[in-house]
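Just one protein chain is left out here, and the rest sit where they should.
Coming up: chain A.
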């Protein structure tokens, strides 16, 4: 029973109504070139207790629809498997992707929900192709990615129902940050895998569809399809591919074009991972 001697606040919070004409104003439109990806900040070795760790941040944009993403990844292992686990000649990889409860406008639960499990599975597939697992028999490695701040933290992200597209960017970020963390942990890989996202966006008229790299869903009128790849640039291999949405039948774009653009985006991200890792090495040497 509530304390009746106090003036208690309402049980749940409410927001003042916002009347929106529904049109994107110029400031919130995409101002980058269609094939430019947002600036990133990547730092490795952020969690001292973990074998390897990394922090990735996408530069938030100033303004109404400012969106940035903050992810952190810790790698624990390789460590010996528990006694109860069956023998494995390969390293057992387990990935956990978790949104912090405050990461998105809609609060997340403390227990992993289906979308987070989905992301974990994608991340596992993406990393498994890059790891040289048979060098670590009878051992396991845990990769934990925590999304500290999601792609769209603002209210209109919820209103406009663009979260399903933001998942793509989150996965791309997860792959990139996990790759850096694995490198930081010193686990053998064939290449640093990097994530990239490309999307087919339609302008207001509807006819004028174009492909953009690293899409921010709020900056576009609508997204028709999106694709996230995990790519090994030095081997020119794709380890994980996630395609979502419907391509318009009339358009001249096909699936392959979208995939190849996503690959380009991940090439861009790869440069950043290399730079960050070499910076980490030089800072430890000096």
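Going forward, contacts are C-beta pairs under 8 Å (C-beta built on N, C-alpha and C of every residue); 3 or more make two chains touch, one makes a residue touch a chain; residues count from 1.
Assume contacts and distances are computed from a predicted model.
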| item | value |
| --- | --- |
| Undepicted complex member, UniProt protein name, chosen from "Elongation factor 1 alpha-like protein", "Glycosylphosphatidylinositol anchor attachment 1 protein", "CTLH domain-containing protein" or "DNA polymerase delta subunit 3" | "Elongation factor 1 alpha-like protein" |
| Candidates A:85, A:132 or A:275 - the one touching the absent chain | A:275 |
| Candidates A:42, A:133 or A:280 - the one touching the absent chain | A:42 |
| Sole contact to the chain not displayed, among A:68, A:137 or A:248 | A:68 |
| Where the unshown chain meets chain A, residue by residue | 31-33, 35-43, 46, 55, 57, 59-60, 62, 68, 70, 213, 254, 256-257, 259-261, 264-265, 267-269, 271-272, 274-276 |
